[in-house]
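One structure, pasted below without further comment.
The complex appears here minus one protein chain, its other protein chains still in place.
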Amino acid sequence: SEDVAEFALRIGDDGLILAQRLGHWISRAPELEEDIALGNIALDQLGHARSFLTYAGAAWGKSEDDLAYFRREHEFRSAHLFEQPNGDFAVTIARQFIVSFYQYELYSKLMESTDATIAAISAKAVKEVDYHRDHSAQWVLRLAGGTDESRARIIQGFKLVWPYVDELFEDDQLTTRLAGAGVTVQPSSLRAEFDRLTGNIMAEAELEIPGVPQSLGGGRRGKHSEFLGYILAEMQVLAREHPGASW
Amino acid sequence: SEDVAEFALRIGDDGLILAQRLGHWISRAPELEEDIALGNIALDQLGHARSFLTYAGAAWGKSEDDLAYFRREHEFRSAHLFEQPNGDFAVTIARQFIVSFYQYELYSKLMESTDATIAAISAKAVKEVDYHRDHSAQWVLRLAGGTDESRARIIQGFKLVWPYVDELFEDDQLTTRLAGAGVTVQPSSLRAEFDRLTGNIMAEAELEIPGVPQSLGGGRRGKHSEFLGYILAEMQVLAREHPGASW
Amino acid sequence: AAGQAYFDRIISEDSRIEPRDWMPAAYRKTLLRQISQHAHSEIIGMQPEANWITRAPSLKRKSILMAKVQDEAGHGLYLYSAAETLGQSRDQMMEDLIAGKARYSSIFNYPTISWADMGAIGWLVDGAAICNQVPLCRASYGPYGRAMVRICKEESFHQRQGFEILLELSNGTPAQKQMAQDAVNRWYAPSLMMFGPPDDDSPNSKQSMAWNIKRFSNDELRSRFVGMMVEQVRVLGLTLPDKDIRFNEETKKWEHGPLDWNEFKEVLAGRGPCNSQRVERRREAHENGAWVREAAVAYARKQAQKENAA
Partner (left out) sequence: AAGQAYFDRIISEDSRIEPRDWMPAAYRKTLLRQISQHAHSEIIGMQPEANWITRAPSLKRKSILMAKVQDEAGHGLYLYSAAETLGQSRDQMMEDLIAGKARYSSIFNYPTISWADMGAIGWLVDGAAICNQVPLCRASYGPYGRAMVRICKEESFHQRQGFEILLELSNGTPAQKQMAQDAVNRWYAPSLMMFGPPDDDSPNSKQSMAWNIKRFSNDELRSRFVGMMVEQVRVLGLTLPDKDIRFNEETKKWEHGPLDWNEFKEVLAGRGPCNSQRVERRREAHENGAWVREAAVAYARKQAQKENAA
């Protein structure tokens, strides 16, 4: 249905935009092992995005590439967190930490979706995201407990990305309708477990939840930050130069 | 003539690409005075570029915007130096130092071009570039003679941009024909004075000419580094989304 | 006491206080807060526009935009200088800004998401700024008033450029016209809120007016602004997203529809889409530039030593 497609678009766009960000790290990471690890996470995110976009597109007669390359900024449905710049490695880790714990809760619930396709994609995704959780949590502990510099950086990293947490857990009319139909759950219902699990790691790392105001968001309604335009300009440039071509 | 247009295109592209690079500094400079100074240099470079591109385009029935926004990478004629990334402030200053002393020599000679338009644009440009020379030379002295860090950075900055010096002074068939007609001089003839004047400042700053190999270049034949594609993707994205529109 | 008497006389004569004159601590504090906030707004306000410099759709527009953002840096400099005459250093003000302790105009916490925003900012945001600032040219504090004179001249130039951008878009392709209308829709309400809260919710205004800093109330200025915009939007061939706008024949004033002061407060409290990004960008520029500023100081010191030695 249109609702399910719109919902799949949101999750797909999250993964697509994050994969685009993470892809920039490959060949620039702090060590080769991280080129590989961040590359893996990017590949997983892109893989999930492709599944969800393909499913969303099916409802509108569009392919994953139609959706990725030929929509404009206000037609993207990703939340603001996913388009935040990579910053240094600490910012990337802080962003990934939040993303992975959020996605794990989401996909865990979507495995039981009444929509068989969403359930199937999520069942596969949740296993991969479990690894992402572990990867980012380990780095949060290492950076927080490493050197003075790394501790200062991870604190600053969390400060920068934390304003975009609330948006992930916002309910709206679409999620309300879909939750009613058992396709998904209300995002707000994922928050407690997210808080508990991230809180455990933060506590172990002796980090505090940053006391920064939450941004108003709006990504699910196509209202984005100034970053998305640049991301799309780069991502879409070649495909748009050759409309209709196949690759 | 076609030759003159091609020549104007080279100089115009140099300025356009550099203005694009410098424009990024505005709102990001080390102090407000430098937001203004780098902005001024960017504006001057863009101004010269517009004059030269307008003149080049006249020969082909194209506007400055046709040339700036609707050519592809291999059709640009800028030298590699101009597309080098901003790096830190030291890299930007090192790049600007080379550019300004090169352009000063070039425009000084072009003021006497047998082509009246080129002579007129250059007569105006040379005064502005004289200020750019002074600005970058002062900063080279300050950075080289400031702190240990600033000295290390300006040395590294020069090391990064120096490989692209030779290309500026390369003669080819076009410059040979145009030098014969008195439209321009051979780029190689500008080298001695460039070396003398930059050498004086470098000596005063107690900096050595970096002993780095010269890159093969090729910008004048449309062979660019990997940087130009990104610059154009960003610069052209909006114009290309609305072909034929006026702004 | 002699100081207070002199100060009171100057104010009552609508003359000017200068940096060396005695002034009440509260007057100094109010001015310092207002001028530094104004300076910060110029500096932070560079960002939403700088966002389109590299993507401007024609070279002419790129050139105009670069010059405009550069002018804003200049305005910031004038204003920091004026604030410095009140005894606070630019460095300190910058530190406060970066630490999130200083305010700037809340409107710059909205993103510029299309080229038309360059038009809407010029037309609406600079337009509102001018309405606010023209009376400030007569502010009782000399350095502030004089800075405002210079700034207002350039601002009105900027406003016209913004108007021209929108006019060109409005007369362009349907996609361009829609881009323009969308930008006006997004910037209209925030620009009205630039005048500050309604008069009955603006406790400090009265004192500022008594000191001849402020000359008109927030609502008075807002109403004038609405009147100007109503006229100009017709020329643009666009509409203002406010069906309640009307000219009140009794009061002879323009009235507008209700504004979402709740959102205003949210953004002021740091919840705008770009608050974090704006301060972070400034912090980054400042911190990345620290070594350059240190080098300049060190070099100047060494040169001075050489000259002394010679």
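By written order: A, B and C. Residues from 1 in each chain.
Operating definition for what follows: contacts are C-beta pairs under 8 Å (C-beta built on N, C-alpha and C of every residue); 3 or more make two chains touch, one makes a residue touch a chain.
As the structure is a prediction and not an experimental result, all values here were calculated from the model.
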Missing chain: touched chains present in the view: A, B
Touch criterion as defined above, residue of B:1, B:176, B:200 or B:214 at the omitted chain: B:214
Full-complex contact with the absent chain, from A:141, A:179 or A:197: A:141
Per the touch definition above, residue among A:80, A:95 or A:153 touching the missing chain: A:153
Residues belonging to chain B that touch the chain removed from view: 73-74, 80, 160, 163, 212-218, 223-226, 229, 233
Hidden partner chain, residues of chain A it touches: 16, 19-20, 23-24, 26-36, 39-40, 42-43, 46-47, 49-50, 53, 64-65, 68-69, 88-89, 141-143, 145-147, 149-150, 153, 234-235, 237-239, 242, 244-247
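Definition applied: only the chains that are shown with their structure count from here on.
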Separation of chain B from chain A in steps, with touching chains one step apart: 1
Chains most often in contact, by C-beta pairs: B-C
Distance-to-centre winner among chains (Cα means, whole assembly as reference): C
Centre-to-centre distance between chain B and chain A (centres being mean Cα positions), rounded to whole Å: 41
Averaged-CA centre spacing for the pair chain C and chain A, given as whole angstrom: 36
Residues within chain C bordering two or more other chains: 55
Overlap residues in chain B, where contacts from two or more other chains coincide: 234, 237
